[in-house]
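For chain A:
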Amino acid sequence: MKNNILVIGGGPAGLEASAVLSRMGYNVILAEKEKRLGGHLAKWDRLFPDQTPAKEVLDGLLDGIKDVKCFTETDVNSINLLDRSFNAMLSNGITILADAVLLASGFDMFKAEKKEEYGYGIYDGVMTNADMEQVFREGKTFSPAPKAIGFVHCVGSRDEKAGNPACSKVCCATAVKQAIETKELYPEANVYCFYMDLRMFGRHYEDLYLRAQKAGIRFIRGRVSEVAETSEGRLLVKAEDTLSSRPVKVTLDRLVLMAGMRPSEAGHKVGRQLNLSVEEDGFFSSRDGFLSLQKSKLPGLFYAGACTGPKTLPDTFHEARSAAMEIDRYIKENFRK
Partner candidate 1 sequence: MIYLLTSNILQISPEGIIDRYPNSYNHFVLPFVIGISFILVYLFIGLVRILYHLTGEDRIKLLKSLFKPKTAWKNIKDIFCDCLLHTKIWKRKPLLGYMHSAIAFGWFLLIVVGHIEVWLFAPRHLSGLTEGSLYYPIFYRFFIWINPAHETLRGSVFFFIMDFLLLYVLSGIGLAMFKRVRSIALGMRHTTKPSLADRVALYSLWLIFPLRLLAEGFTADLSGGGFLTRPLNWVFRAFFGNELNFLPTWWAYSICLGLFFLAMPFSRYMHILTEPLLILMRNAGLKVRKPRKGFAEAEIYACSSCGLCLDACPMNVQKKNLKYSSVYFIRFLRRHNKRKTREIADKCLMCGKCYALCPVGVNSPAIRRALRETQNNNIKCDYSYLEDASSKSSATLAGKAGGKILYFAGCMSHLTPVIIKSVETILKASGQDYEFMDRNEGICCGRPLMLAGRTEAAQKTIQANSRIIRESGCTTLLVSCPICLKIFKEEYSLNGIEVIHYTQLVDRLIKEGKLKVSKSSSAIVYHDPCELGRGCGIYEEPRNVLSSVAELKKASKERDESICCGYSMGTLTLDEKDKAKIAESSVTSLMAENPDEIVTACPMCYRAIRSKAEVPVKDFAEIVCENIEK
Partner candidate 2 sequence: MIDFGFSFSPSSRINLDKADKEKFLSLAALEPDVLKCMACGSCSASCTAGAFEDTSVRKAILSLQNGLSDDAVKLLNHCMLCGKCTMVCPRGINTRHLILSIQKIYGK
């Protein structure tokens, strides 16, 4: 008999783990709340550091889940742990008895409008990183061509007032990537990146940074403090250039806010029903930080991806694969004796 495994979340982590598990011969059921699979990846245009089209990666993921039962637009209405298995009721009326559950609920983007001073939703020219990706993805261009564009790193990250003192890990590289892409589209435009610290930690990320510098993108070490609209409807942006120790202002046509990662609300809903513990940052806590990263405190419930904190895509894929291994081991130890 094939063991049922429920995967909650159809983003990169959920998809990759489902693919591996289904290759291992498990009966994988995947529940995704959105209409389409892929999570945030499906909304992205190109990926850092080498600008691989997101679609390529997503197509690769979807190829791997041919044998997985996918329910889209499906919430987990209730879930509880029976004797050894989990009983989950999905919003489409299906009830599943799963021997193991993988929670891959990922993250929600920080709501940029919470940073009132940046004027997201107030000023026409202010947008988020996700909006920008959508613009790229749809091949739209701004008209008239912008003369100046700014990217604000750490929007809703490293910001206690916004409720998230932690770093979201991916925004720096995303900002630099989008800055380069913007500069390529509008070579005449002045492109600015307002950063607090540039966290270009991954392989090839520093190359991306150097590439941006050589393209003439200006990096200003300082956080944007406020945004205002000029009489022509452009954006007057103020920050401190901390390297000069002086306040700075510049008029921009577009301001792109690098909204950070917040714990997924849908994930929390599942977590509350199972009494899963979250840490101070709102993300789920693993059993420990080194050897049992994929395990929750509940036997049979595993984590993969950004539900345990901000991660890059490669990190997420590693986690998905190791979660599949953990689940396999768990099933073999507990159900096949």
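The candidates were selected such that all candidates are chains of the complex that A comes from, given by their letters.
Methods note: a contact is a pair of C-beta atoms (placed from the backbone, for glycine too) under 8 Å apart; a residue touches a chain by one contact, two chains touch by 3 or more; residues count from 1.
None of the values given here were measured: they were computed from a predicted structure.
**Student:** Going by the contact definition at the top, pick out the neighbour of chain A in this complex from 1 or 2.
**Tutor:** The single touching candidate among 1 or 2 is 2.
**Student:** Any idea which chain A residues touch candidate 2 in the complex?
**Tutor:** 190, 192, 198, 209-210, 213-214, 216, 218-219, 221, 238, 241, 243-244, 246-251
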